[in-house]
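Structure incoming, see below.
Heads up, one of the protein chains got dropped from this complex, but the rest are sitting where they should.
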Amino acid sequence: MAQMHSIANNRSVTLLLHCDLRVGLAADLTRFVQAHGGRIVYHDHYVDTEINRYYTRLQWELANFTVADNKIDDQLTTLAGGEDSHWSLSFSDRPRRMAAFVTKEPWCLYDILARTHSGEWPVEIPVIVANHPDLKSVADRFGIPFHVMPLTADNKTEIEEAQLALLAEHRIDLVVLAKYMQIVSERFVQAYENRIINIHHAFLPAFPGARPYHSAHARGVKIVGATAHYVTEVLDAGPIIEQDVMRVSHRDTVQDLVRSGRDIEKIVLSRAIWNHLQDKIIVHHGRTVVFH
Amino acid sequence: MAQMHSIANNRSVTLLLHCDLRVGLAADLTRFVQAHGGRIVYHDHYVDTEINRYYTRLQWELANFTVADNKIDDQLTTLAGGEDSHWSLSFSDRPRRMAAFVTKEPWCLYDILARTHSGEWPVEIPVIVANHPDLKSVADRFGIPFHVMPLTADNKTEIEEAQLALLAEHRIDLVVLAKYMQIVSERFVQAYENRIINIHHAFLPAFPGARPYHSAHARGVKIVGATAHYVTEVLDAGPIIEQDVMRVSHRDTVQDLVRSGRDIEKIVLSRAIWNHLQDKIIVHHGRTVVFH
Amino acid sequence: MAQMHSIANNRSVTLLLHCDLRVGLAADLTRFVQAHGGRIVYHDHYVDTEINRYYTRLQWELANFTVADNKIDDQLTTLAGGEDSHWSLSFSDRPRRMAAFVTKEPWCLYDILARTHSGEWPVEIPVIVANHPDLKSVADRFGIPFHVMPLTADNKTEIEEAQLALLAEHRIDLVVLAKYMQIVSERFVQAYENRIINIHHAFLPAFPGARPYHSAHARGVKIVGATAHYVTEVLDAGPIIEQDVMRVSHRDTVQDLVRSGRDIEKIVLSRAIWNHLQDKIIVHHGRTVVFH
Partner (left out) sequence: MAQMHSIANNRSVTLLLHCDLRVGLAADLTRFVQAHGGRIVYHDHYVDTEINRYYTRLQWELANFTVADNKIDDQLTTLAGGEDSHWSLSFSDRPRRMAAFVTKEPWCLYDILARTHSGEWPVEIPVIVANHPDLKSVADRFGIPFHVMPLTADNKTEIEEAQLALLAEHRIDLVVLAKYMQIVSERFVQAYENRIINIHHAFLPAFPGARPYHSAHARGVKIVGATAHYVTEVLDAGPIIEQDVMRVSHRDTVQDLVRSGRDIEKIVLSRAIWNHLQDKIIVHHGRTVVFH
């Protein structure tokens, strides 16, 4: 498969950092990178002036960078360390490993696999987990192992243990609930904090929970939407990453909403995954900062 | 004032009708109009196949129509009468009379008055009712009587009686709550059923009630909106006429939402009023059919 | 793969008809269907009052319909015949046969194949024609014959002859140019009049021709879009079926537009194909009527 992303050349690292606002920190970070031969290819920041908090995304090429990968962290501690400070570093030559969880509905899974296999996304999908066998043929088409792990009210704890073991075995970084239609437990959420993305087929906080298109139709709304968010312990209440909407009318039946809603669902989910894979999202206080 | 709408010529009547689906009713209505010399200028219908219900809007010019205005109703009873059948007739040379209720925020009021006074809408506004005196200068600019009727928890019943008397005196057809920011009583609602339009500055059913922009900001949504709806006894739960949205980001403060939200609010409210004035809305089972 | 569309049961026929406006035609059509036992499941029409033209889509179930398939046409000639009258009939148990033409870009092809193979669309794709071999692996994934027919300035006539022979052999009803990036000849267009759908990655009539994202970037537009249209002899000038847009800013590079534009392209193209497959489009005077 031709890669759209050249990874070998132009190896880079991306820093996502947030902390209390400090005078000169932006300049300090820039200077640190440049003083050691890094070439900055992205630098944006956002200051929440209500809480005096600083959020930044800084990406630089490593070709001539003189600090070793495993020493960057120490330098950042010196520059930006503190109890209020949180950061992550992501290297461009270590592509993320993503697991897709599905049930019976194929459109989000197809969209994810098509993007991955055409090189649109720098990600590997070593495993698909399913609650039902229906989508095995889709996984087969793309040659990806498909694990049917039927979850019921009775076996939820054991199944989730098995799922977590599978994710650990495959060194999964990101779990995507691509129309999984199941609630994951607090234990599961904590194991992948801010690393589980769900797509909900409504414009949250309107219509959380089951059958949102039916509720939207009954309420007679003129616009419906979809929401991609990080999963937390509370159903459909996690930090929102991306939303989009479409106009509907009295002529649309529930079936029309379900059908045309698919397009919004898959596009919104894929935009959220893209932003996550590009290290463009910082979560703080239940909200997201999404850099351009 | 130049009228954009020529009313004297091309006098027409608009029928809005809904009833259980009956074979041939559309053809019967068409034939009735044409057989008596009416010239149809608009005919659209919608069938809700889930409940087998027929909704139609039929407008015809009266120049050569041989049935007297006050006899049309009898003919409709013959053609379409029945317990399940509801209709209204609206003559183009009897412009609607609209009252605006306001508090302190001017943008919706300005938009309504500008459209009315430039002849964009075929409506008269004989009275503005206000909970505070702040917008008197706006009313004065357009020469419209401005009644300050300060409503409190204690005097709500008396004030609403006075309001209803004022509306009756001015033969008001339509009440627009243009950022009125007060809850009207059941008695008031029943007096003007499906004739009170409110604008709520959120994408209902998300964020009903007070301070929706604050709630939207706290929840971290990526899109906010506004909703125009007919007022019912239940707060922000009436039939939705029109909604629109705008994209926001983490960079938007609550003040940004308030500021840019004004544009959505006034446009959504004005679209809803336009559709009402054009007799394009049928309310049934808590939802609206809005003809094009 | 389970079919979402049950075709055997509820066999139906869809009539698309347009002609000069005639009094009573809608009622005549309705009565014809009902008098012969047909059950109407869709009936909508549109009158262009500027040119007094009538457009209708009428669909009925055939279970108890007493007119033979091949006799319906005669009856329509009696009811609605005339030089000004054009119609087509489409039976639900004869699924359309679609050919996809591609070059190197996979996203529209993947979207089409995913929808087809998951049963979202009632269509068969017996053949993919390509100007380059790049997308063979995609076709293979879905088990569809992939014909590489490299077209150059020199061999255009012969290649198009071969393409037309291939389409005839496979009894193709609809040709989709899914990022084909080639101009088809007048002869080709005439062979499939109003049956070739192209996706152009711009908001036509802005930016026709090559490299529209580059042009959009250079012009500094704040919104970009995509357009699906029927192909005519004139480049990017055919009847528009569907368009959609997305907001961009000065921060978007050409590469950003190319990347995020993919989503609009594939969704707009797929919506157009869906409407075509559902017999919801009438072309007249270079414009489309698209029923809901």
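Letters A, B and C name the chains as they come in the text, with residue numbers starting at 1 for each one.
The rule is simple: contacts are C-beta pairs under 8 Å (C-beta built on N, C-alpha and C of every residue); 3 or more make two chains touch, one makes a residue touch a chain.
Keep in mind that this is a model prediction, so the values were computed, not measured.
Contact with the chain not shown here comes from a single listed residue; of B:71, B:141 or B:211, that residue is B:141. Touch with the chain that is not drawn comes from one residue among B:49, B:66, B:88 or B:118, which is B:118.
Within the complete assembly, C:239 is the residue of C:38, C:106 or C:239 that touches the hidden chain. Summary of contacts with the chain left out: across A:30, A:75 or A:90, the touching residue is A:30.
With the whole complex as reference, residues 23-24, 26-27, 30-31, 34, 41, 43, 47, 49, 247 of chain A touch the missing chain. Although one chain is not drawn, its touching partners on chain C can still be listed: residues 46, 48-50, 203-207, 218-223, 225, 239-245, 249-251, 253, 286-290.
For chain B, the residues touching the chain absent from view are 1-2, 106-107, 110-111, 114-115, 118, 120, 134, 137-138, 141-142, 249, 251, 259, 262-263, 267, 270-271, 292.
Keep in mind that, in the parts below, only the chains that are shown with their structure count from here on.
If each chain is reduced to the centroid of its CA atoms, chain B and chain C end up 38 Å from each other.
Chain A and chain C have Cα centroids separated by 35 Å.
Looking at chain B, one finds that residues 49 touch two or more other chains.
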